[in-house]
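Only one protein chain is missing; all other protein chains are in place.
Per-chain numbering from 1; labels A, B, C, D and E assigned in written order.
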Amino acid sequence: MPGGEFNVSPSVPQLPAESNGNDEAWLWAQIKAEARRDADSEPALASYLYSTILSHSSLERSLSFHLGNKLCSSTLLSTLLYDLFLNILSSDSSLLAAVVADLRAARVRDPACVSFSHCLLNYKGFLACQSHRVAHKLWNQDRRPLALALHSRISDVFAVDIHPAARIGKGILFDHATGVVIGETATIGDNCSILHHVTLGGTGKAGGDRHPKVGDGVLIGAGATILGNVRIGDGAKIGAGSVVLIDVPPRTTAVGNPARLVGGKEKPSQNADVPGESMDHTSFISEWSDYII
Amino acid sequence: MPGGEFNVSPSVPQLPAESNGNDEAWLWAQIKAEARRDADSEPALASYLYSTILSHSSLERSLSFHLGNKLCSSTLLSTLLYDLFLNILSSDSSLLAAVVADLRAARVRDPACVSFSHCLLNYKGFLACQSHRVAHKLWNQDRRPLALALHSRISDVFAVDIHPAARIGKGILFDHATGVVIGETATIGDNCSILHHVTLGGTGKAGGDRHPKVGDGVLIGAGATILGNVRIGDGAKIGAGSVVLIDVPPRTTAVGNPARLVGGKEKPSQNADVPGESMDHTSFISEWSDYII
Amino acid sequence: MPGGEFNVSPSVPQLPAESNGNDEAWLWAQIKAEARRDADSEPALASYLYSTILSHSSLERSLSFHLGNKLCSSTLLSTLLYDLFLNILSSDSSLLAAVVADLRAARVRDPACVSFSHCLLNYKGFLACQSHRVAHKLWNQDRRPLALALHSRISDVFAVDIHPAARIGKGILFDHATGVVIGETATIGDNCSILHHVTLGGTGKAGGDRHPKVGDGVLIGAGATILGNVRIGDGAKIGAGSVVLIDVPPRTTAVGNPARLVGGKEKPSQNADVPGESMDHTSFISEWSDYII
Amino acid sequence: MPGGEFNVSPSVPQLPAESNGNDEAWLWAQIKAEARRDADSEPALASYLYSTILSHSSLERSLSFHLGNKLCSSTLLSTLLYDLFLNILSSDSSLLAAVVADLRAARVRDPACVSFSHCLLNYKGFLACQSHRVAHKLWNQDRRPLALALHSRISDVFAVDIHPAARIGKGILFDHATGVVIGETATIGDNCSILHHVTLGGTGKAGGDRHPKVGDGVLIGAGATILGNVRIGDGAKIGAGSVVLIDVPPRTTAVGNPARLVGGKEKPSQNADVPGESMDHTSFISEWSDYII
Amino acid sequence: MPGGEFNVSPSVPQLPAESNGNDEAWLWAQIKAEARRDADSEPALASYLYSTILSHSSLERSLSFHLGNKLCSSTLLSTLLYDLFLNILSSDSSLLAAVVADLRAARVRDPACVSFSHCLLNYKGFLACQSHRVAHKLWNQDRRPLALALHSRISDVFAVDIHPAARIGKGILFDHATGVVIGETATIGDNCSILHHVTLGGTGKAGGDRHPKVGDGVLIGAGATILGNVRIGDGAKIGAGSVVLIDVPPRTTAVGNPARLVGGKEKPSQNADVPGESMDHTSFISEWSDYII
Partner (left out) sequence: MPGGEFNVSPSVPQLPAESNGNDEAWLWAQIKAEARRDADSEPALASYLYSTILSHSSLERSLSFHLGNKLCSSTLLSTLLYDLFLNILSSDSSLLAAVVADLRAARVRDPACVSFSHCLLNYKGFLACQSHRVAHKLWNQDRRPLALALHSRISDVFAVDIHPAARIGKGILFDHATGVVIGETATIGDNCSILHHVTLGGTGKAGGDRHPKVGDGVLIGAGATILGNVRIGDGAKIGAGSVVLIDVPPRTTAVGNPARLVGGKEKPSQNADVPGESMDHTSFISEWSDYII
């Protein structure tokens, strides 16, 4: 990919490969360093960076503060939400591990993500996802009215609508995120990348298991609509704007409205990489064009 | 669709079939009972439930309070909006009847809707629709600048953009709702279900009657775009992601981009049920696949 | 397009054709006159109109005040944003010229736009675009963390996600606007009209020049997704719901998923008018239908 | 008192002498006319004047709105308080009659009071007193926790601390008002004027009737402290800074720390006018000086 | 003092005499029971009571929440203050013991204090004092800029101005509290009662030990001004409105401006009780009158 003058984030950082605990400490140190650098260079933003990052003693405190202030309303106060987020995030180390994995995913996969702190503060997909993780925990603790109230705030504030019962893995990138809708019985594996306006929807008014099951390493393009209890296999790719009503086998690509498998139903082409990580949205174009036209 | 362990809202309540007046009283009693139960089980949410529901003496006061606090801004105060909503809702009993019908629609049709109070408090589609009903009333009273300011707040807060002149029936479910756009001369009949990202749009820069006319009992799938002064007949169904530029006869289904009638233009298949109420999004799949591929 | 009883904005105003400077003075006088008329007729809105328009001495002060109050949060105060907007808007006359051109575009092209003040106060597309212009200026001044923080607020508040590096011309109408996503290396020419849910997206995780280049006078229909460093020529038209992965020559129309040129790849039909200004979304329908079915 | 260049409010308006009902209508018309005049002359204040006065249809709505917005906090919302004030003020016509009498008192007695609207919007003594009247009504309805919560807000916001059980007549001027403290069993008659830092306090830790009883037409100077269940007779005057622990007979003046009657305990001088209305703070000076020194 | 029909708080509760830890648990249970009773009887207040008391798991959380929301401003956020208060209150058990002692003092000594929760929520003197305790702790930790910022907020919000360096014992009742000013080197012992407008002030522009030292069990009446590094002995009483520039021996009473000892300088009368606990403001009156007149 050429680009000439464009080279915004040339140095994708080498993350250490150690255990989660160390990852988090390393990441938090990075975030504070980034925020300090930005505060120094931009006084108009320093107050924001101190209140959201630099005044906090840990990543979970910073994130709880930021989400509490983003999601609060006149009837759900920031102090209550801050307390809630901090309690939940502190009570389950897997939540913080997911935060770390999601930050890493955005930083590595999205060329527009210039720093970890940029993602932590500004990515509505990241923030909606972490809020969902807390709501999901509340749902599993049978605190459902609270989980649903939080769900509602996330949908109002970020325009991201993830039912608190939905199960989402880690290393997830919700890029741009506006308009994402994920239903109650949907599941998403690890290391997926999901663009804006993506729907993982149900099929009717009956309850029960009625939403898509998305595997690991899947890439779902902007505006794709996947309906019903279908399986999207590991490493699959769904083209932008597709309407998917069928199972998509592992490592295959589905495109179109209605979506069909690239390479044909019988012997679909196999993706060479992990689309959720490579973020390659368009390499199937020529094949698709051939197939369709 | 069965679902094994999933059975979130098994007991869709039997609503009494009486007159509207009684319906409202019954519903308001239900809502208060639900809120009281939730407040008892979840102290962290009790303050929210008391301020939004339990401190109010009627459904219209509760709704006016909630919308006033949701839609207010630093330049449009909550007290002003509360007053406005309460005056309008109290002045026209058909508005409250529509509130009741919409709450019933969400509760019956959406398996993720666990209670009436859940819909009243948390469903942005429901809240946007009731706010629109008030804006529409203002529009018809020739208070257009106020109607348009309210329209703008609804679009900002809920990401639901319904022109105040649009006419919408009752028993409407806007499910998920983010991204819905409905133009000035559009109309929607009773008992329709409309998913998120649906557009009922215009066709050009000329004024006049230029938006879709949607009949009763219609189901419009996620992301469908219907453009121009076309007619979507009673009981019709529009597939997710469809782009509809043609009339769709009653009880038929249109799918695809551009949308075509399932079963063919000449003798389209007839829907056996009322899609707006059955919420069956996908039963046409096999037929569609046959038709297209 | 007929319209019978509909005739909301019959008198599209004749704007004077002079220099920008005069345009702005004329427009600001119009806006104040409209606001005064509305304040007189609707006391409930007068406070809003005085605080947003009538108390200000210039268009840039009014706009800076309105955006500061719309985009502020508990960690980014309205006074800081007001100051920032006012400084940037006052420092570069081309920004205000673009404001004027955009207001004119909405008033002339959108039949639902009843007045300039209606657009200034209520159009999230207009407000998001002007906020982006300020963020873009900050980006070019190498104040990137601030530009990105502003970008994040615009995406939260308006559900419009335009990367601050994206270059956008003037005379732009973002109609409805919810869900618009425009990537870092995208460019848009002058006098374009872009509907809601439109994506100008990238193609992968590599940095560099990876987003669409849209010419002058282009019309992009609702929900269209354009991916990759493709060229959309001057006067081109993209149908609603299209997924465009190819270059679209000047004055041609692309529709469908995947999008193809109306009239065929080899000798596509030529648009007779400037679609970005005529807003004709659907005249290609019959041709398209012929082509596809 | 001469004054040369000073002549701020030369035209104390002649109020009509009719019944209360008419008074209120006349006064409300005056207030709206004043606010309209000020809004026209000062655009920076117009938004404030429209939201507090000009957008309302009655004096009680305007006052309820203003107090709701002044007294609200993050845990006691403005909408709740607005509703509460409006309900109480509308339910008991004697409350509104007292509002009218108090407005008239400020306008006639305080030369710095330039208009009725000035008092309605800006006089913390007036606003605290009307808030107290509402709290007192709640107290008498046995809604004591709510009355005490309101009491607390009044003390925080206006630094005026009137126990909700205290009984206060009408035609009262609390001038400047900061620091006024009035205990639970205190009573104040009609047409009194009470300056800032005045205390009507109790005497110990026993409950029961333990605070001063102030008659009609009394003037209490700045910083006066009156303690215990003593009687301050009709038309009495209490000098600034006095500490009063004794009964003060009607139409007499008490001054000093501890306070003694001017003219002597046995045959105190008789006030020639009604001090609460004449506001003559200092005519006793020469006599006092003679007496003491 | 009897009082006939007045009998607001007849049942001063018998507090258990145990250790602090138990006291706190007992008190918190009382407070929750009171709040639950009030919430049940007054729906309009229930939201307030749940958010401030009933949703919290401990007294320090409830108090931290309440103070955070009271003292916050647009530049000092409630979440930050909540966090700060909670950390400080949790880190030093003597602070919570003082909270308990102060609540008990108000309940026992102030007949207008109808419940512990009434004091916790509504008494600005109590709230200012606890805020000061936190500021004082910060001061002693050498976090002086933060202590002074908090001091400023306390003075703005409660009109109570206590320098963070001032040392204050426990079992303190600041009754009404508006206007209290306590300087940097002042100290106050245990079980004192201090009325509103009381000043413990300095004497000049030199630094150093320059403010009053108040012993245990002292009662200081409303508006008393004590200046300079003077000693007010244990069990002393200062009359309302006094100006004290001299030492006051233990168990004696000083009154007047300038203050003199009741009974005379040489052999002052001895107080029979502990004034700070008996709250007897006025029993010296006859003696004083005799002495002065």
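Following the convention adopted for this analysis, a residue touches a chain if its C-beta (ideal position, glycine included) is under 8 Å from a C-beta of that chain, and two chains touch if they have at least 3 such contacts.
All values derive from a computational prediction rather than experimental measurement.
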Touching the missing chain are A, B, C, D, E
Sort through E:202, E:217, E:235 or E:268 and give me the one touching the missing partner chain. E:202
Which candidate, D:70, D:104, D:132 or D:170, sits in contact with the chain we can't see? D:70
By the document's definition of touch, the residue of D:121, D:166 or D:261 touching the omitted chain is D:121
Which positions on chain A touch the chain that was left off? 39, 43-44, 46-48, 50-51, 54-55
Given the full complex, what residues of chain B touch the hidden partner chain? 74-75, 77
Under the stated touch rule, tell me which residues of chain E contact the chain that is not displayed. 73-76, 80, 84, 143-146, 148-149, 151-152, 155-156, 159, 161, 163, 165, 178-179, 181, 183-185, 197, 199, 201-210, 223, 225, 227-228, 241-243, 245-246, 257-258, 260
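Criterion: only the chains that are shown with their structure count from here on.
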Suppose each chain is reduced to the average of its Cα coordinates; what separation in Å results between chain C and chain E? 59
Would you give the residues of chain E that are in contact with at least 2 other chains, written as numbers and ranges? 44, 47-48, 51, 55, 69, 75, 77-78
